Every structure is written in structure tokens, then in C-alpha cells.
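Only one protein chain is missing; all other protein chains are in place.
After this line comes subunit A, so read on.
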Amino acid sequence: MKTDIAKLLQKKKKQLLESWMTKQLSDAMLREDLMSNEELREQSNEFLDELLKAVATNHVEDINAPAYEQVKEVLSGISISRAKQGFSPRETGIYVFSLKEAIQQVLKEEISDDIQLLYQTTLSFNKLLDSLGVVTFETYIKGREEVIMRQTDEITEISTPVIQVWEGILALPIIGTLDSARTQVVMENLLQEIVETGSTIAILDISGVPAVDSLVAQHLIKTVAATRLMGAECIISGIRPEIAQTVVHLGIDLSNIVTKSSLASALKYAFGMLKLEVKKNHKEKTTE
């Protein structure tokens, strides 16, 4: 019985594809900017091929059957690529669910004489396509998460620049919240740069850190202690009034760390430590 239906669908494949395509194309939210119609047709054709092949093996309801491995693979590929291309969850979902409608339509036309069979087949195809919908969603989310992970990595990479402001002085502006993972990256970058440039003073500027809680403060203290172990002095600058308030209210002891209110004053202090002096040049006036 099931093989008959598989054969029937195979025979009606062209019609099925057409009706599926019409359903997809008739959707008001169709994203022609992200994917051309030809591409969509090709993708749908490939998926339909695999699906019909799998259905022909007599396991219509069991999505975990080995026959469906290929189907799931193709579908995962499609939904991951859709996630990366920026399709919305709705659009990705409709892709699979519109096939359900198309199949139902074909079944209705072909076996309208046997209500019992029609009901049975519709039910099993519903179940199958629902499971495929779940697979689509799972992989779609996975694809999105991959994108987010990659972006997080990029942000962490970008957001911890170590700048050499003077010979022997490094500055590290921290922008955004400090968590353990980021502190680790910040610390590693800073220490590595200290070794490479042979700097003796590092300025940690936290004016871009939105809030300092006890955890962030602990991370800062750790970074300062690590730079001291390397043989360099660490200054924390950019302590805003709100940060000073919270630090004191939380009872965090920063007294054995040099802290400055601005990067400029930290730099001035660093110059003092290196016995450097910044002087205004008066010579130009005399030559004019």
C-alpha cells in the first residue's frame, strides 16, 4: 500500500514540485533578495528527490530510519545556509510546511475515492513532515548559534587592543562588560605585549566598562597582580564617579593598586615613573 503511494508521488513529482514552488513563491514574505527563484527551485528539487527516495523505502513515519539520513542531511544543509543568509525563522519553517500542503493536495486529487487510505496517508505524511520541520528548526537554531559564536569571538578579538602609547608604556582600553573569559583574553594579550615590547608600565583604562561589580573588580585585581609578577607596574585609569561609589559600597579594596581618574593623568603618572617630562616648545615663537 505504502509503496503504491511512493510510486504515485514519484510519478506526480513534477506536479508536486510545481505546486510546492507556487506555494513558496506566493508567500508574501518571499525573500528574493536573499535567494533567486532558480536557486530555490534547485534546492527544493534536491530535497524532494531525497525525500521521495526515502519514502519509497517504506518507512513513512519513522524519521530515525537510516533511509532518512540523507534527507536530514540535505535539510540541515539548507536550513543552516538559510540561517547564515539571514532568513527569518518563519521563512525557514514555511519552506518545509508548504511542502506538506503540496503533498496533501496531490494525495487528495489522486486517492479521493478511498477516504480511509487518504486519511491514513495524510496522517502519516503530516507526522513525517512535522518531524522534518523540527529537524529544520533545530539546525536553523544551530546555524544561528554558530553565527553568534563567531561574532562573539570576533568582538572579543577586536575589543582588546593593546596600544603602545610610549616607549615602555602600554595602554589597554577596555570597552564592554568584563567577564571571566574576556579577562582571560585581556590578561593574555596584555602580558604577551608586555613581553614583546619590554614595557614596564601598563595602563588599564576602564572608562568603557559600564559597571564594576565585585566579580569585575576581582578580575581587574587579578590582571594587576599578574602584570606585577611579570615585573611591570599596572595603573587602572578611567574610574568614573559611579564606579568609585560602587567599589567603595561593595567594600572592594583597591588601595594597593594605583588608580587614576583619566587616561591623561595615568599617562602623566607613568611619565613621572619613567622620569620623562613633557615640555611646551617655546622656540617657534622666537623664529616667527
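Note that a residue touches a chain if its C-beta (ideal position, glycine included) is under 8 Å from a C-beta of that chain, and two chains touch if they have at least 3 such contacts; residues count from 1.
To be clear about the criterion, contacts and distances are computed from a predicted model.
**Q** Out of "PadR family transcriptional regulator", "RsbT antagonist protein RsbS", "Manganese/zinc/iron transport system permease protein" or "Nitrite/sulfite reductase", which one is the UniProt protein name for the chain not included here?
**A** This omitted chain is identified in its UniProt record as "RsbT antagonist protein RsbS".
**Q** In the whole complex, not just what's shown, which of A:225, A:250 or A:264 touches the removed chain?
**A** Hidden-chain contact among the options goes to A:225.
**Q** Tell me which of A:64, A:192 or A:245 is the one touching the absent chain.
**A** A:192
**Q** Tell me which stretches of subunit A touch the chain missing from the display.
**A** Residues touching the hidden chain, for subunit A, are 184, 187-188, 191-192, 194-195, 198-200, 222, 225-232.
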